[in-house]
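For this depiction, one protein chain was excluded, whereas all remaining protein chains were kept in their positions.
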Amino acid sequence: MSTVELAPSTAGHGLAPPPGTAIARAPRERTGSWPLIDRVAYVLCWTVGIGLCLIALAIVLFMLVKGVAYLHPKLFVESPAPSLKESQSGGFLDPIIGTLIVAGLGIAIAAPIGVALGTWLAEYGRPSWLARAVESAIEIIAGAPSVVLALFGLLIFAQGYLGFLSQTAASGGVYGRSFFAAGAVMAVLALPLVVASTREALTRLPDRLREASFALGRTPATTVRRVLLPAIRPDIATGTVLGLGRIIGDTAIINILLGTYLTLQKVGNAPVIGTLRGTGSTLTSYIYSNSPAGEGNAPQKAYAAAFVLLVIVLILNGIVTWLTNRGGQSEGGGLSRAFRLIPNWSKLTWR
Amino acid sequence: MDRHPLTEAPSRGLGRTRRWATGRTDQRVERTLGALAVAVLVFIAAMLVTVFVKAWPSFSHNGLSWFGPGGDVDTQLRAMQEIKALPGHSLYYFRAWPLIWGTLLTTVLAVLLALIVSTLAAIFLTEFAPRALRRTLDPVIRLLAAVPSVIYGLIGILVIAPYINNHLISDARKASVSYVVQLNGADVMTAALILTVMILPIMTAISAGAFAAVPAAWREGSLALGVNRWRTIWRVSLHAARPAIVAATVLATARALGEAVMLAMVAGGRGFAPNLLDGVTALFEPVRPLAATIFQNSEGLSIPALGHTIYAIGAVLLVSAAMLSLGGWAAKQRFKRYGVRA
Partner (left out) sequence: MDPMMPPPVRRIAVDRDPYVAPPRAAPNGAAPAPATAVATRRHTAKAPSANVRERMSIDSVWLAYGENWVVRDVSLPVRQGEVLAMIGASGSGKTTLLRSLNRLTEITAGAARTGSIMLDGQDIHELEVNELRRRVTMVFQQPNPFPMSIFDNVAYALAERPGRGGRRRRRSPGIEAAVTDALHRAGLYDEVGGDLERSALRLSGGQQQRLCIARALAAEPEVLLLDEPCSALDPISTATIEDLIVELRDSVAIVIVTHNLQQAFRVADHVAFMHLGELVEYGTSEQVFDRPTMDRTRDYISGAFG
């Protein structure tokens, strides 16, 4: 049989319609023919979509305007000082330090525990009733209001034997409020986010990664430590930054567990521990105190601090976006990178 | 490296590594991690138990009428703070109904509003928005979700409340209830509006994810039957996205229940129970939802009766959040009947 000619024959047809014929492009669906109620719904959808953009724009612009109006560089280096006049009531150095301390403490506790917990849930998880109980417990924390977590924190840290973590009054009553306490409860706040990120990322890794590592003689523990966890580094980072965002934005826990003094109050004389045992404020409680709802009525300071807080949160948000985009782009690359973490991986052959 | 289709799939379920964890180090690692899990579990269980233990005296002194109406909440709280029992009642006397009613009003209003708006927004995002707008809306939604509640509160108390006070509440309206309460713009409506904006992002994100996950085959099939695009979305996509929308609603309600700071700043700060018979004016009356009450009375935790009462309020919040999760799970089970994947 002769070989088949698969190219189109040009006899009688061209590769394009003869010039001069009208070519119609696909139109967008005209909503004019729709029943009225459908058209109303269509317009509503557009309104809502545009409206969302406008709201976000309004919030950002408003805070920008107010922030620029009231923000001075010297606010960053002065401590708050009580005064009736706004121009003399100092800046927010202490609140910024407080925010950093609380966030650092919280994440330092939440990140390792969260990764460990997430790894246990995804990789081991035996006995299964325990795993399910732990998952439910994490969900309860995730859904619990932060005020309630703060209440519980106060309960713990006001116990006598934990008096070293905060101040003990002369009468023996433990104050229970300190950076330690706030940091610990903030860790509980951020824990579910880290656990969820870790666990989901580990579950998404395909089995062949683990099998490859075992086939080359690594123990499962080493596999987890050297191959799996590094492979999901972006996801762990995402979870951590999300937790950080949640910590930085919370006011209720600060108010209950850190008190309402605006300046750092050390307890005892030890250099770092003294600060951590003491109280202070963070940007969030500073804003609350200076708003009409708090004691001081200094809206200008409140706006300035709010602007700084918003910028910090937006930067964190941007980091999360960048991290997720990076992880997504190198989806295949991330996996092959993970394979390269197994020594001698290239010697593997698949049947 | 050849790819075998069976090993391409991501590992599902728990315990992927456990099967191979037989060596001594592995068992030690597994036991350590397991111990950590138990510790976390014990910690959380202890939290629940202690909150309820601390809350019990308040419930035992008041019985079920703890939830009912009976006098002014603020007076009761103040009495507890000064450790001077109100005449004719015990020190623990507390009737939380105005707080519960305030919570219900703000939460239900906000969630209803957010449900409608977020569904429309999710539909817009996945179906009607041109590509450029869609790419802008994603970070916009994430931005709205990331704004701390105290900033929402600040904007509310410095901008929105005065605006409502000056422009939406007429003097006549203020006069009509001035014998009971002062209207000043910090009220149910302001709180519900800002709460809506706060819970919108998470509901929109989850709903949009669900709409985007609707198989194209259904959409195409519906279009091929002569059903226009909106009806297709309404009857097929929405139907398929219902479990996710329920989940989003549950999540948003839990968030709204737990919101303390913004509501403390903006909802009025008075334990007042708006009277629906006032009509629209009821929306302009101040309230103080449960979480905000805890927040505003947090200094009094060491005072016995007050402390117990506040823990009782906390316990009510915890139980509500748990019941919400349960309700959401039950609703999802119902949708699974028609094969809609949750």
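We call the chains A and B, going by the order they appear; numbering starts again at 1 in every chain.
Going forward, contacts are C-beta pairs under 8 Å (C-beta built on N, C-alpha and C of every residue); 3 or more make two chains touch, one makes a residue touch a chain.
Remember, it's a predicted structure, so these values are computed and weren't measured experimentally.
Asker: Thinking of the whole complex, not just what is shown, which of A:Pro17, A:Gly217 or A:Pro230 touches the missing chain?
Answerer: The missing chain is touched by A:Pro17.
Asker: In the complete assembly, which of B:Leu168, B:Leu223, B:Ile303 or B:Ala331 touches the absent chain?
Answerer: B:Leu223
Asker: Taking the full complex into account, what residues of chain A touch the chain not shown?
Answerer: These residues of chain A touch the chain that is not shown: 1, 4-9, 12-17, 21-27, 29, 33, 35.
Asker: Extract the touching residues of chain B with respect to the undisplayed chain.
Answerer: 215, 217-218, 220-228, 231, 235-236, 239-240, 337-340
The rule we apply is simple: only the chains that are shown with their structure count from here on.
Asker: Using the average of all C-alpha atoms in each chain as its centre, how far is it in Å between chain A and chain B?
Answerer: 18
Asker: Of all residues in chain B, which touch chain A in the complex?
Answerer: So the residues of chain B in touch with chain A come to 1-4, 7-18, 20-21, 23, 25-26, 29-30, 33-34, 36-38, 40-41, 44-45, 47-48, 50-51, 54, 117, 120-121, 123-125, 127-129, 133, 136-137, 139-144, 146-151, 153-155, 157-159, 197, 200, 204, 228-231, 234, 251, 254, 257-261, 264-265, 269, 291, 294-295, 298, 301-302, 310-311, 314, 317-318, 321-322, 324-325.
Asker: Give the list of chain A residues in touch with chain B in this complex.
Answerer: 29, 31, 33-34, 38, 41-42, 44-46, 48-49, 52-53, 55-56, 59-60, 62-63, 113, 116-117, 119-126, 128, 130-131, 133-134, 137-141, 143-152, 154-155, 158, 173, 191, 202-208, 210-211, 214, 219-221, 223-224, 228, 245, 248-252, 255-256, 284, 287-288, 291-293, 299, 302-303, 306, 309-310, 313-314, 316-317, 320-321, 348, 350-351
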